[in-house]
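My structure is below; once you've seen it, I'll send some questions.
For this depiction, one protein chain was excluded, whereas all remaining protein chains were kept in their positions.
So, subunit A:
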Amino acid sequence: MAIAKAERLMNLALCLLGTRRPLTKRELRESIEAYIEAAATGSGGGDEAFNRMFERDKDDLRELGLIIETVESVDGEIGYLARRDSNRLPPITLDAEEAAALGLAAKVWQQARLAGAASGALQKLRAAGMPLAEDPYDPQPAGALEPRIPVHEAAFEPLMLACRDRRPVMFDYRKSNAAQPEQRYVEPWTLECWRGHWYLAGWDRERAAERVFRLSRITGRVRLRAGAYTAEVPDHVTVRETVERWSGETATSTARIRLRSGHGYPLRARALHTRPLGDGWDELEIPYGHGLDAWLVEFGPDVVVLAPDELRADVVDRLRAVAKG
């Protein structure tokens, strides 16, 4: 039976952390059982099997945070080591309340990679002496808030890694009103979750402009592209403002409407002024931005637009389309 990967990774990590001088690939290959086995069983291609395995394992350990140095000796041989001082967690002292707060935060991810990383971080902190906070007899105290960060989009993980490593990507993207997806070539900057949906901000190379993409509209796979970024990454990226503009939340002026009494609570909640007209109707002044016409039409005969004319015309136009059936 092949030796479990976790055992092999653990041995490699312990060897690299335990040594005071760089170890050559040959030394590692002769001292870790899984490598001896891989080199022996790879029928002729044993060297290649070992090399591939070794490279992957080093990458995996680096993902776990290990800093592995590559040192060339005087006779040209490459050696590897993970120095204790560069791999040690700096001293950190957390009290029980702080530990409990981080414990709550670590549970919010509903995405396997980040959930694993968050537990891994807590375990490292625990090993460094972070106290255990929860009362063992009441693991879920009454009133505890349960925040969760939803991640349903397949594009999330590749884009998260691309943002982290600053790698350009290509993907097919279908704009909300387009039937067919179009290929986009993007330098990803940041990912932001807003109202339960994930958005990517980045530099669109073909449009030579900053763009925001909604992850649920990415179809197919995200492909990594070679090369460096061509545009400067800004300090602040305004994903939220862009999304709010899409959803019409940045009002540019106001509108006047008549609203039937007892109806349209969300409109009332946003109204700047409300005046009862005394005939079963109220007159409201509300913020007017992109998308207001579609929203007002939802209220059917309970809303009448008074001003401006442009909004009135848009609403009538929409109503006619529905009235025709």
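We adopt the following convention: a contact is a pair of C-beta atoms (placed from the backbone, for glycine too) under 8 Å apart; a residue touches a chain by one contact, two chains touch by 3 or more; residues count from 1.
Keep this in mind: contacts and distances are computed from a predicted model.
> Between "WYL domain-containing protein", "Hydrogenase expression/formation protein HypE", "Cytochrome c oxidase subunit 1" or "Xanthine dehydrogenase YagS FAD-binding subunit", choose the name on the UniProt record of the chain that's been left out.
Choosing among "WYL domain-containing protein", "Hydrogenase expression/formation protein HypE", "Cytochrome c oxidase subunit 1" or "Xanthine dehydrogenase YagS FAD-binding subunit", the correct UniProt name is "WYL domain-containing protein".
> Of the residues A:A208, A:A226 or A:A323, which one touches the chain left out of the display?
Selected residue, touching the omitted chain: A:A323.
> Which of A:E98, A:D172, A:E210 or A:E285 touches the chain that is not shown?
Once the missing chain is taken into account, the touching residue is A:E98.
> At which residues does subunit A meet the chain that is not included here?
Touch with the absent chain occurs at residues 4-7, 9-11, 13-15, 17-19, 23, 27-28, 31-33, 60-61, 63-67, 84, 86-95, 97-102, 104-106, 108-110, 112-124, 126-129, 132, 136, 142-150, 152, 160, 163-164, 174, 176-180, 189-197, 216-217, 240, 262-266, 269, 294-295, 297-304, 312, 316-325.
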